[in-house]
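Right, subunit A next:
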Amino acid sequence: MLSGVDLTVKEGEFVSIIGPSGCGKSTLLNIIAGLDQPDSGLVELSGNAGAKLGQTGYMQQKDLLLPWRSVLDNTILGLELRGVPRKQAREQAMEFTEAFGLKGFEHQYPYALSGGMRQRASFLRTMLMGQDVVLLDEPFGALDALTRVQMQEWLLQLWESLNKTIVLITHDVDEALLLSDRVYLLSARPGRATLVLDVELPRPRNYYMVTSPEFSALKARLMEPLRSQIQSIKSAGQSAGQTD
Partner candidate 1 sequence: MKFFTKRAAILLSLLFVVTMLAAACGGDSESETQELTQVSLALDWFPWSNHSGLFIAQERGYFAEQGLEVNIYVPGDPSTVLQTVGAGRDDFGISYQPELLLAREQGIEVVSIMAMVQHPLNSVMALKESGITEPKDLKGKMVGAPGLPSDEALIDTMLRSQGLTIDDVEMINVGFDLIPALISKNVDAIVGAYWVHESISATNQGFELNIMRMEENGVPDFYELVIVASEDKIANEPEIVQKFVRAVTRGYQDAIADPLDAVALLKSVKPETDLAIENPGVKLLAPLWATDNGVFGWQEQSRWEEFADWMVESGRLSSASSAAAAYTNSFVEGAR
Partner candidate 2 sequence: MIFLKKAAGLLTWLLPVAILVGLVAAWELWVQLADVPKWQLPAPSAVAKELGSSSSLLWDHALVTLQEIVVGFLAALIAGLVLAGGIAYSRVLERSVYPIVIASQTVPIIAIAPLLLIWVGYGLTPKIIIVALICFYPIAVNTVDGLKATDPDMVNMLRTLGASRWQVFTKLQIPTALPFMFSGIKIGVSVSVIAAVIGEWVGASEGLGYLITYSQPLFLTARVFAAIFVLSVMGIGLFVLAVIAERMMMPWHFNEKRANSMRQF
């Protein structure tokens, strides 16, 4: 599926990967996280070769909160697995509930929360693990457009205060450009990085930048190859009788 992806991320950077469905974006993250093994090539994290489970934070599109645990107990799940006593873990998590917009909802069950809140809880769970590298697989894909904007701004602020290295997968071009220092465009079948775009927009960023001319120019540079890829997939799909 993937053939030859060269991804380099410097400490503290925010990198996005964008591409049509089926190009292997999730597989790439799985490999970095240690869930899948690559057939060839290697992963190096902070100078250490090989990707082991638990070295990177990984947040998936679904919030995957355990329905039988309260929100607070969900956020401390990773710490519990490491053996941290519950009381201590809860205290740790409580320090962040306000920053993550969950204040007052700590003892509710996940079903009572909105989609955006659930994603933030899932985020907190990942953050509490304290890993330097965090992988995000379309974290805002399931949210409505307005909530998504809220979450993007919140993520920007969080990243700026926590200083993590983030690799984000998204299909939203605006999101990729708004959040990242660099955008990788992956092609489909086989997955290859066809374009690496440095996003030279000033930080700190805000949502108003989306309408600026610099932003539009960057977007245009992304849209061209993206559209041609989608076209080639469409025609390939039609000739092969498949749907993506």
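On how the list was made: all candidates are chains of the complex that A comes from, given by their letters.
FYI, a residue touches a chain if its C-beta (ideal position, glycine included) is under 8 Å from a C-beta of that chain, and two chains touch if they have at least 3 such contacts; residues count from 1.
Everything quoted here is computed from the prediction, not taken from an experiment.
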Chain touching subunit A (counting every copy) in this complex, out of 1 or 2: 2
Residues of subunit A touching candidate 2 in the complex: 33-35, 53-54, 56-58, 60, 62, 64, 66-68, 77-78, 80-82, 109, 111-112, 125, 129
